[in-house]
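Okay, structure first, notes after.
What you see is the complex with one protein chain gone and the rest in place.
As written, the chains take the letters A, B and C, and residue 1 is the first residue of each chain.
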Amino acid sequence: MTATPPDVLRCAYAEFVVSDLAASREFYVDVLGLVVTHEDDEAIYLRAFEEYLHHSLVLRKGDTPALAVLAYRVRTPGDLDLAEAYYRELGVRVERRPAGATRGIGEAVRILDPLGFPVEFFHEAEHVERFTQRYDVHGAGALSRLDHFNVCTPDVPAARKYYEGLGFRVSEDIQDDEGTVYAAWMFRKPTVHDVALTGGDGPRLHHIAFAGHERHQILHICDHLGAVRRSDMIERGPGRHGVSNAFYLYLRDPDGHRIEIYTHDYYTGDPDNPVITWDVHDNQRRDWWGNPVVPSWYAEASPVLDLDGAVQPLVVRSDAREADVTIGADGFSYTAEQQGFKLGQQV
Amino acid sequence: MTATPPDVLRCAYAEFVVSDLAASREFYVDVLGLVVTHEDDEAIYLRAFEEYLHHSLVLRKGDTPALAVLAYRVRTPGDLDLAEAYYRELGVRVERRPAGATRGIGEAVRILDPLGFPVEFFHEAEHVERFTQRYDVHGAGALSRLDHFNVCTPDVPAARKYYEGLGFRVSEDIQDDEGTVYAAWMFRKPTVHDVALTGGDGPRLHHIAFAGHERHQILHICDHLGAVRRSDMIERGPGRHGVSNAFYLYLRDPDGHRIEIYTHDYYTGDPDNPVITWDVHDNQRRDWWGNPVVPSWYAEASPVLDLDGAVQPLVVRSDAREADVTIGADGFSYTAEQQGFKLGQQV
Amino acid sequence: MTATPPDVLRCAYAEFVVSDLAASREFYVDVLGLVVTHEDDEAIYLRAFEEYLHHSLVLRKGDTPALAVLAYRVRTPGDLDLAEAYYRELGVRVERRPAGATRGIGEAVRILDPLGFPVEFFHEAEHVERFTQRYDVHGAGALSRLDHFNVCTPDVPAARKYYEGLGFRVSEDIQDDEGTVYAAWMFRKPTVHDVALTGGDGPRLHHIAFAGHERHQILHICDHLGAVRRSDMIERGPGRHGVSNAFYLYLRDPDGHRIEIYTHDYYTGDPDNPVITWDVHDNQRRDWWGNPVVPSWYAEASPVLDLDGAVQPLVVRSDAREADVTIGADGFSYTAEQQGFKLGQQV
Partner (left out) sequence: MTATPPDVLRCAYAEFVVSDLAASREFYVDVLGLVVTHEDDEAIYLRAFEEYLHHSLVLRKGDTPALAVLAYRVRTPGDLDLAEAYYRELGVRVERRPAGATRGIGEAVRILDPLGFPVEFFHEAEHVERFTQRYDVHGAGALSRLDHFNVCTPDVPAARKYYEGLGFRVSEDIQDDEGTVYAAWMFRKPTVHDVALTGGDGPRLHHIAFAGHERHQILHICDHLGAVRRSDMIERGPGRHGVSNAFYLYLRDPDGHRIEIYTHDYYTGDPDNPVITWDVHDNQRRDWWGNPVVPSWYAEASPVLDLDGAVQPLVVRSDAREADVTIGADGFSYTAEQQGFKLGQQV
């Protein structure tokens, strides 16, 4: 590659295709408390309380629930030209989109990235009221901002290399003694990640995550779902991640799209920020408290669309799978290395 | 006294006269999040989320903002007869009220107590839905239940003796080296208090308090008032009390009635529960962090009505006043005894 | 029964036989932060930060890890005579123990109760410093007080009847449509329980519970166990109970004794406190968020000793077992009744 990559600021928004806007609204607005910037019969544009761009999540009505796009914001309008040139040299499909092609978003470059994901780069966006101090409308589970994307991709080292080319750095990863890489966390803004690479059949979207300030806000979301008898939407957690140290909760929206609620990770902005490599057999890597990861969390993910709206075909992971090497008859995990291995238990 | 006192369970409800129901509603419902059991043009009946009796607070429209009644619940219907006989022997005015005289409340005995307060005893009350797990309607500052009353009375030892006659016990008090008693906390349910006696001109109502579960809920109420530009309603706190160890916040409603939000006190139900006596000069007795008590908190309180609805005249406190002995040119307070006294500072 | 039962205040202390005092000390003192009142080569006497009696937990060294005694405090010394007469009429073994038979505890009556548990009643106990405001030694997971016992007993209705005879009342229970009772929660102090009756082979001790003030304190205990690589001690949770509404965590000590950490239940002290009956198939009864109960939590419990220190034989439960009717091929549970039943999933 000779082209200069665009200067990516951070993950900025995602667009989901959902089958029932009203059902999705109940989840994202009534339960999660996201702020509606705009809504009509076709789509709902949402943001969290500390965001001032038009939206960080678009829900668009459609027949096939899927991820329609992952968008990164770039530092300057000129970065769009860099992005276009960069991806043309990479040889993937590239589209220039005029301002307003997505409501509230300025001119953009949209590509199908080498991992198979529809990705957009934009700089300009409409500013809206930042609700940071609108405590009169903050619920007990108030969310602050979009934090990261997590994508399933079969070849994690290849995906890491691609994202390093875009200027992302690794904060943490999961490996085994033989060098198989199961997952990696990569960032531009100085948090643990803007995008996590999860080894699996791909391209699929594992989840997107919103950050809050304190853990009781996450616990309230669970309590709220219990109160409306939708505790089945709680897939995993709440818990403390080993990786990232974040307190987490995984929910499934009415179409099965996975949403993480996340808080308490750490500053990674210094250039020598220490990379943490976790052993795939370490029982506390995914949950610091050793609580099991539910099988669906490993197995299920959202399909992704290409730039024409067709579902992308999957490439099967050929490396070992984390669930297989850590759960069940062939897998093993440990809590404390000196205590030896614990066979056949969930991790 | 030869009569047997009624078996008081706990403080149960208060009725406030307010000048503007709509303004009060904004405060009690929109900000504090109390649940409306019933409302009409004359009154609003409110309860907190874990309460199943009809109300713990009544706001009644009237010209003169005042306390209309403090109500205690008694264990059995038969305790009403005991109450009637007890107060007749005490020689104060006693009225028997039929069920429904106050909406939602059964038969009751209402008296003008020896301290000059309108007090009601009742057993029966209408049951309503307990919202303990209705997390879908709990706001970020959810309140659980009425916790206590705090009354201004000129002679604290006399008031204590009266309440001990009713079976209340003291958990904590504030005194000086010469035996002057400035305040006492008394309970029936096993918390620090159902009623606190604050030395001052009386009868006046110092405040009523609602309890929540966690401190962030109290902090949110402050944030909410800031967001609606009504931070002037925050009179004192938030802070940690020395007495009771509770985390506290004092608000003033639109008529100046003082409401405390309260959490984290301790179990007092064993008969040998140790009584804690605080030195009036101890700078941490009213705020464990040594933050000053604002003068209005010492000086202002709500008038109280007699059983005919007329404002009760005040009896002036003749003993030393806490504000005088601890604040200003003649007062002194200390944080650590060995560090000597700190003259002329607010406590 | 013609005898008057003693006036029980509350659950007061438990004594565990542990196999390794040093290992137990690491768990109860270094991780849970309990205060050591006394320790020697044979035993450790522990209390939580808001307790002023000598201890609420005794760990005694022995070969067979077991429950040695559950102790209730009674209101007066005279209640010991009532207890003695009451249990003699019940026909169970009764022993009078002199003051100091257990360090820090006055004269006591010890019995083998009709459910097969060694139970003590005492009134007098040595007072020690109450650490309520000793924030300099409170850790991030500070515990306030012993909250309750939970015992396994085969016939829950019979056990309930026995405890009702002692003046306990039911706050909540779990039943099915055919009237089988799976568990019941009973109290003297006005919380959800002093003792819970869990249907199962008995007598066995399911757990004892300590209460804290806020949920982050419970989460810290999990984080702490992760940090010392003992997350295997976390058996279940943290989570929100449906029953009691409490936030919970279940740990296993080095001998497998189960400890619950507990906060946020509600006031039950009024005589008409509404009893809540949960359907055994309701997926949110044990965890409001629908997270599964681990099988060990249903299956395992501590043996209990008789008054001579021999392990009590078990009586097998003949009624249906909660795990069987809610988990696996024959069991079913639901989150929302209208959504129908979910077969074969963990609850």
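Note that a contact is a pair of C-beta atoms (placed from the backbone, for glycine too) under 8 Å apart; a residue touches a chain by one contact, two chains touch by 3 or more.
All of these numbers come straight from a predicted model, not from anything done at the bench.
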| item | value |
| --- | --- |
| Contact set of the excluded chain (shown chains only) | A, B, C |
| Contact with the hidden chain (one of A:64, A:133 or A:277) | A:133 |
| Per the touch definition above, residue among B:123, B:215 or B:258 touching the missing chain | B:215 |
| Which residue of C:41, C:63 or C:136 touches the chain not shown here | C:136 |
| Footprint left on chain C by the chain that the document does not show | 133-136, 138-140, 142, 214, 216, 220, 223-224, 226-228 |
| Missing-chain contacts mapped onto chain B | 215-216, 219, 222-223, 225-226, 229-232, 234, 238, 240, 242, 247, 283-284, 288-291, 335-336, 339 |
| Those residues of chain A which, in the complete complex, touch the missing chain | 9-10, 50, 52-53, 73, 75-76, 127, 130, 132-133, 144-145, 189-190, 213-215, 242, 245, 263-264, 266-267, 269-272, 274, 288 |
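The criterion applied here is as follows: only the chains that are shown with their structure count from here on.
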| item | value |
| --- | --- |
| Chain copies touching (chain A, chain C) - same or different residues, decided at half shared | same |
| Greatest separation from chain A - chain, by CA centre | B |
| Averaged-CA centre spacing for the pair chain B and chain A, given as whole angstrom | 49 |
| Approximate Å spacing (C-alpha centroids) for the pair chain B, chain C | 34 |
| Distance between the centres, which are taken as Cα means, of chain C and chain A, whole angstrom | 42 |
| Overlap residues in chain A, where contacts from two or more other chains coincide | 216, 223, 226 |
